[in-house]
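In this view, the complex is presented without one of its protein chains, the others remaining in place.
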Amino acid sequence: MELETTVGSIKLRNPLILSSGILGTSYSTLQRIYEAGMGAVVTKSIGPRARKGNPNPSIFALQEIKSVINSVGLANPGYKVFREDIEKLIENKIPTIASVFGENETEFVEVLEGLKDLHILAFELNLSCPNIEKGGTQIGTNPETVFNIVKKIRSITSSPIWVKLTPNVNNIIDIAEAAVKGGCDALVAINTLKAMVIDIDAQIPILGYKRGGLSGAAIKPIGIRYVYDLFENFGEKIPIVGVGGISRGEDIIEYLLAGANAVQIGTALGVAYPENMIKFFQMRIKKYMKEHTIEKISELVGGAHK
Amino acid sequence: MELETTVGSIKLRNPLILSSGILGTSYSTLQRIYEAGMGAVVTKSIGPRARKGNPNPSIFALQEIKSVINSVGLANPGYKVFREDIEKLIENKIPTIASVFGENETEFVEVLEGLKDLHILAFELNLSCPNIEKGGTQIGTNPETVFNIVKKIRSITSSPIWVKLTPNVNNIIDIAEAAVKGGCDALVAINTLKAMVIDIDAQIPILGYKRGGLSGAAIKPIGIRYVYDLFENFGEKIPIVGVGGISRGEDIIEYLLAGANAVQIGTALGVAYPENMIKFFQMRIKKYMKEHTIEKISELVGGAHK
Amino acid sequence: MTKQTLPNTKPIMGRIIKKWEECEDTFGFLIDIPVKVKGAKPGQFIMLWIPGVDEYPIGIADFENNVLEIGVSKMGVGTEAMINKNIGDLVGIRGFYGKPFQPPNKVNHLIIGGGFGMTPLKLLTTYLLLREEKEEIHIFEGARSKNRLMYLDWFQNLHDQKKLVFHVSTDDGSYGYKGFPTVDLEDFLQKSETPSVIYAAGPERMMKVIFDIGKKYQKVIDMQMSFADRYMRCGFGLCSYCAVDPTGWRICVDGPIFNAKQIEQIEDFGNYRRIETGEKQRI
Partner (left out) sequence: MTKQTLPNTKPIMGRIIKKWEECEDTFGFLIDIPVKVKGAKPGQFIMLWIPGVDEYPIGIADFENNVLEIGVSKMGVGTEAMINKNIGDLVGIRGFYGKPFQPPNKVNHLIIGGGFGMTPLKLLTTYLLLREEKEEIHIFEGARSKNRLMYLDWFQNLHDQKKLVFHVSTDDGSYGYKGFPTVDLEDFLQKSETPSVIYAAGPERMMKVIFDIGKKYQKVIDMQMSFADRYMRCGFGLCSYCAVDPTGWRICVDGPIFNAKQIEQIEDFGNYRRIETGEKQRI
């Protein structure tokens, strides 16, 4: 029984990838999480320059629905500073995916130009953050913009390009189509859902930025749906990385069956002992594969489409 | 202290409305739920002719996130048959909102023509069902279509027209704008989120229709966000009815503060004792109003916008 | 206070570990559910999911630890798909749903039914036999012919052991009395002097006849009947496709067992049911 999987040309030791924005601000946390047993890690989204992000509260849990709302707003030190962290990761042989964002094409290009010499596993274009004024989902909901950015980045780097999609759209297929036509190597779905929580005693939205994005268990059925739709539409044409609400090993299998070649996990790793979580995930997958006499992850991919 | 509220010209004894598709297939359940203490009830969405809906499983619970996924697919007996149920409700003085759907403008018109003589509280146009092939969200994501349908219906009836919006859009404001321009009297947000659940042992989607819509606690932060966005954009220009994931009295207050004049409750009433739930909701609201020395519901509406 | 939560889960996959032909067109199944589930009460039901085919309500015939016994009668595509399943196959189960029979003490228990209605009545019988009270239990089973009598051996055995009285009848006389079980029941009621409760499960038209008979006798202090002739989607009270007029009761959570006082109020009883569209249809 092997946990290995591939996302296009990329081979991973297992299908578990740390998703962007969770434990991804420092090489050290990324390394720690990788070493706990992930297949790869994605950095916090990196932009052209330092961003303070949104005021606190910017992250809190909604325990009732095992979820989290956040409005970090892409706080990041900018690619010039974060380069060093990526270099350390590469030096330490951590399969690293750099998440990149910009408010427009020019900014995306700037960041890519600044990082393209690194031997990165892939660049993940974050076309889908709901927590910033400019860019963010606005970019990710327009097929033309998506096509142009992906095409441009494609011309800059030969590293694999992953495009991360937002669920806050009329039709995710149109956007995915544009990204595929632009030349991306994998689709990543989904980012967070537009959301808000109001405190009824304080009578204001709790998040400092008011609006935020919902992640965690609540969004899993939504993520599964979009991965299923993407797989149904594109089939083997483009690899899919499933994200959203994974909190148990079962959820990973569900994403694989929906059509994901690999998954990303975020919110569920924001716990005291992420190492244990990762172990649990792996044990559960192995148990399932044994029970169902499955030898390779690839046997599961898209298995729910019959 | 008064629980009365208004949605445009409509006065309700309290802001609790049963949402469409829950306990809404028969005059008798609608009447039962109203008598348990709701402010009004919305019927199951009624189309031009009988529809069997989608095969079972078409509804099941996701207990972990206190939610439900459904793909009922607008099963309904058609307006000609359901007229009788509405007539009984009106006869029994139940404030009844008729939810109406069609696959296109012509169908909407047919149903409206068939029901417009009834002394209905309002017509709610369901432009947002994710569970049917034609119509459904396709209609509700196109501002032009929305404008045309609402305008046409406006010319047919002088009854209040409510438009129910889907959250599965790039930008809910564009759609709402179209509905308002078309002449609607209130916006209802939100309908269910596109979703799917796959069974990992059976390795297929559980719902007979495969795809479904997510309702219940998981979607509350999403509903709150859209109601807040709508209120911020339209202010007092158009009343808003908040729907999505209400499961406690607190949630109702949260919707009011976000900008709703009234709320609809669905999934939370799908329990053994809906009567108790309704009592709990009312008690909680009263307790809150007492603690915060609030006399009227209108004092709360939009209170989170400061 | 508002602790009422969704009373159920998505389907849990169980494995068929035994299958047998119970009678013509009806199969018994033992299903092993790999999670802890609370015990079922007589009259409750599950939603049975045949992956890729259909999901529908099925009564509970017996239950021990995590093994569930059900009986499925061929009606259409969904039930046929179950009957075609074999040992080792997986089916989905949600439940247990619904209100159970509530047998009082110190009465005669008159249990009457036919077809797959015998399923909850089997569990009810088991349940009554386990009680301390020494009350008379009478089973009145009817069917078209001998080969359509469900649990025939099981009830016959209990009768032979003098644990209960098994009154059996067939329309064609191929076993037991010739005629309807309702005739048998009325015969019994005329003779008996003990206060009795009637429990019925079967075709609604038959239950209607039983109800009319029962009303004539003062010694019949209650009648509890299982409404299984209703289309169900959710099974837990959300959709109302199973509802009866004019009370607005949902068979799945307010029933499926109703008592005499309730049945009196259900105008649809024996007259109308809803189909998938929500439209009412004559029974």
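The letters A, B and C name the chains in turn, as written, and every chain counts its residues from 1.
FYI, a contact is a pair of C-beta atoms (placed from the backbone, for glycine too) under 8 Å apart; a residue touches a chain by one contact, two chains touch by 3 or more.
Bear in mind that the values here come from a model prediction, so they are computed numbers and not experimental data.
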item	value
Which displayed chains the hidden chain touches across the whole complex	A
Residue of A:G223, A:G244, A:P274 or A:G302 touching the missing chain in the full complex	A:P274
Touching residue (missing chain; options A:N56, A:T106 or A:S155)	A:N56
Contact residue for the chain not shown (choose from A:R248, A:K286 or A:H305)	A:R248
Residue among A:P95, A:P143, A:G182 or A:G216 touching the omitted chain	A:G216
Contact footprint on chain A, counting only the chain that is left out	21-33, 44, 50-53, 55-63, 66-68, 70, 72, 75-78, 81-82, 197, 199, 201-202, 204, 206, 208, 216, 247-249, 267, 269-274, 276-277, 280-281, 283-284
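FYI, only the chains that are shown with their structure count from here on.
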item	value
Third chains touching both chain B and chain A	none
Chain of greatest Cα-centre distance to chain A	C
Most centrally placed chain, judged by C-alpha centres	B
Length of the line joining the C-alpha centres of chain A and chain B, rounded to whole Å	33
Whole-Å gap between the CA centroids of chain B and chain C	36
Multi-chain contact sites of chain B, meaning residues that touch two or more partners	62, 66-67, 197, 204
Touching two or more other chains - residue numbers and ranges from chain C	none
